[in-house]
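One protein chain omitted, others in place.
Note that the chains are named A and B in the order they appear, and that numbering of residues resets to 1 at the start of each chain.
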Amino acid sequence: MPRGYADRYFECSNDALPLARALYQEMSALPILSPHGHVNPKLLAENCAFADPVALLISPDHYITRMLASQGITYEELNLPDRSGERTKKIPAEQIWQLLAENWQAFTGTPSRIWFEEILTQIFHIELPFDQDNAAEIYRQISRRLEDSDFLPQTLFESFNIEVLATTDGTSDSLEFHKALEETPLQSKVIPTFRPDDVSDPERADWKQALAKLEQSTNLTITSFASLRFALRTARDRFIRNGAKATDHGVPTPFTIDLSEQAKEELFSELQARPATPENAELFRGVMLMEHAQMSADDGLVMQIHPGSVRNYSTSIFEKFGPDRGYDIPARTEFTKNLRPLLERFGFAQNFRLALFTLDESTYSRELAPIAGAFPTVKLGPPWWFHDSLNGMRRWRDATIETAGIMNTIGFIDDTRAFLSIPVRHDVARRFDAGYLAELVSSHRIREADAHFLAMQIAYHLSKDFFRL
Amino acid sequence: MPRGYADRYFECSNDALPLARALYQEMSALPILSPHGHVNPKLLAENCAFADPVALLISPDHYITRMLASQGITYEELNLPDRSGERTKKIPAEQIWQLLAENWQAFTGTPSRIWFEEILTQIFHIELPFDQDNAAEIYRQISRRLEDSDFLPQTLFESFNIEVLATTDGTSDSLEFHKALEETPLQSKVIPTFRPDDVSDPERADWKQALAKLEQSTNLTITSFASLRFALRTARDRFIRNGAKATDHGVPTPFTIDLSEQAKEELFSELQARPATPENAELFRGVMLMEHAQMSADDGLVMQIHPGSVRNYSTSIFEKFGPDRGYDIPARTEFTKNLRPLLERFGFAQNFRLALFTLDESTYSRELAPIAGAFPTVKLGPPWWFHDSLNGMRRWRDATIETAGIMNTIGFIDDTRAFLSIPVRHDVARRFDAGYLAELVSSHRIREADAHFLAMQIAYHLSKDFFRL
Partner (left out) sequence: MPRGYADRYFECSNDALPLARALYQEMSALPILSPHGHVNPKLLAENCAFADPVALLISPDHYITRMLASQGITYEELNLPDRSGERTKKIPAEQIWQLLAENWQAFTGTPSRIWFEEILTQIFHIELPFDQDNAAEIYRQISRRLEDSDFLPQTLFESFNIEVLATTDGTSDSLEFHKALEETPLQSKVIPTFRPDDVSDPERADWKQALAKLEQSTNLTITSFASLRFALRTARDRFIRNGAKATDHGVPTPFTIDLSEQAKEELFSELQARPATPENAELFRGVMLMEHAQMSADDGLVMQIHPGSVRNYSTSIFEKFGPDRGYDIPARTEFTKNLRPLLERFGFAQNFRLALFTLDESTYSRELAPIAGAFPTVKLGPPWWFHDSLNGMRRWRDATIETAGIMNTIGFIDDTRAFLSIPVRHDVARRFDAGYLAELVSSHRIREADAHFLAMQIAYHLSKDFFRL
């Protein structure tokens, strides 16, 4: 008897199926913790109705737009706004929606397609399969639904059973929307995350501008490395006062280095005086990771490192449409040697917590699991970005469980700017893990009691404990 | 009930088996497209009977000879011709055949063994299992069959239901056999592929000789980079007139670089004047890839890059027996940074098409799928060489489908010089994909209609469309 739709994504043998179902039931009863994501807090604070299905589900999702681009569709044809916010062409939303349906086969097998269809069925209760023939009717059904008051962002948010949602916010962000949300009577908490990439990377065109903004937002003057550090501490404190539990660091490599105070001052002077070279820029980024590790050990913000993406890989896309448009391509990443200086100093530090993410799956078993399986301060983040997928989760669990176990990982992270996809992403991940754990029991690798315990850990407690939520 | 032989290589659950069978039936009804391979066109043009089973199935197959060598058998004992074409020892073919049978356990689990046995059963209709006891009898049966007129290369070729077979041909190849075949009334088309490796790599001992040959074959003088480029365009045009649809580039790395016209001239002068250094040789290879990308964007030949093999790794084998003897060993390969200059210029170029292959499986999910899933000009070639195998196909599909989907890949490529293995290689791949797609349906990742559509795409249309066959 083929497996029914209710058992989807339980990728276990038939023997393990009853236990998979039971574990999934237990997991899905728990609230969602989303300690790392990219939802715009403005969306929730302003609580305006979504414009149309394209604005809701296509335009902001670079997984979808870049796949359409790979099929030969330009971003102009998708009506994506250029850097200034202008839309270059004015294509009707219905037409773009239809274009997606016509190219739906390109998405076959991708998580984007799974999430999209789960949103249609689970959130919009649409029963028609998404394809060329049904696209227009589905567009109408969604449009109608978006006018309902229970489809306003805040109402939706409350219905998703999210306990905590963390956003990602720049060093000098005003956090005005977080403050506004603080005063909104929501059951779900929205907290900021401190992401100081702009002031940490002298190769960014906006580095000095970012330093200036930091001066402004802190009311401090940055004339030295020591004063930069003080400004950063001040900024972090402000985030902490507004509920932040973590920092996030998007770096080309996880290079870290322990320089003397004098060497840091000289490096900073040099970078202030002259354009960065690849070498001193890397040095500075390595120094900044160390500084933030020290600050995390001091102030308790959990440190997250997301390395290895070559950002804005296509200059033409970046110049026309800006960052985060699907043209960031991963590169080989080295952790063992790069992280050693940091781990030498903070690997056993009392208050320090570090979550490591990667786009280079060859590091799972070779570097990351051995590190997380030895240092009490380090835990593995779940499969990131391209690897947040059923096969990606399987490869990640398979490659890490035998060296790091499960207790040295953190729970699922949706990492998304696609608001509606939050509950379905967590649901897909919970289904995967329910099947995975059930299979481990079935093959006598773990006991049934372990599976029940770990299911709760994965779905809730690991994130709760690690991020001190 | 254990699965029968007819269901071999459907590596799916029992639930998915009926659909796997149906998909396979649909796929196997389609003609074969072989847009990249290494069959010698002379074989087909001259249409001479094969000498004996060893000359047919062992000597030309470096997958088989290198495995025998790994068991301690020398190439002299296999009677392989040395570089001058002389056979160093005169071992009777029957004895070599027996040697293979005696070492057959070394091949257990390899695709070589699967293909070999499939050839025996599917093409020669031999029912005895190949082993030490039966080897002599099987030798006799094949020898007898080789005398039949329906075992001449052209008759076999027609029986394989190959629509197009592409060969691989040097820059200055006369294409005489292609011309001869053009005038032979065959239903299957044989087309050349332009492979300019000899003139692109200054570290090759025959580089200057290759340039001289290019001068000769084009009736042009090459005194500058500009004149080299013109000669290459002339040579490509000749290939196009003879039916070519693609170029092929075997490079140590996929390094590309955008140099000024003056810098290219200086580099070429330097290389003409003095022996190449590793640095300026790499530079020149990177320049040549960019030139051919430009020419492909102009003349429409599909560009194929096959990087990452350290060729002629064993000097003693190379010096005695020449290239392509099984002593090419893969090395780590970097695509993201190396290909960036090329993709910056041609990533969205209207007429340009690029197929990427790799021997470094860690690049599948990390670099290749993200690139193919974003750039409309790039598609992924199927698992290459060592990875053209059941596990290799599974790893490739598993690692690429969630980021690049299936529509950003090209169909199966047999890449073989072993003529008889063409139909069985395609058959094994079709079986694998039928099972793979069926399993995706069974686990509710894709719909049944998708599977039928994609099965046709994989077996036929992806190659047809991409190579403009």
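To be clear about the criterion, contacts are C-beta pairs under 8 Å (C-beta built on N, C-alpha and C of every residue); 3 or more make two chains touch, one makes a residue touch a chain.
Treat the numbers as computed from the prediction; the structure is a model and nothing was measured.
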| item | value |
| --- | --- |
| Identified contact with the non-displayed chain, of B:330, B:347 or B:405 | B:330 |
| Selected from B:361, B:433 or B:450 as touching the chain missing from the view | B:361 |
| Touch criterion as defined above, residue of A:9, A:50, A:268 or A:375 at the omitted chain | A:375 |
| Identified contact with the non-displayed chain, of B:66, B:233, B:345 or B:417 | B:66 |
| Interface with the undisplayed chain - residues on chain B | 1-3, 5, 7-9, 11, 13-14, 66-67, 69-72, 105-111, 114, 129, 310, 313-316, 326-327, 329-332, 359-362, 386-387, 389-392, 395 |
| Positions on chain A contacted by the hidden chain, ascending | 15-16, 334, 336-337, 340, 343-344, 347-348, 362, 365-367, 369-376, 378, 398-399, 401-408, 440, 442-447, 450, 453-454, 457 |
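Heads up, the rule we're going with is that only the chains that are shown with their structure count from here on.
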| item | value |
| --- | --- |
| Geometric centre distance via CA averages, chain B-chain A, whole Å | 39 |
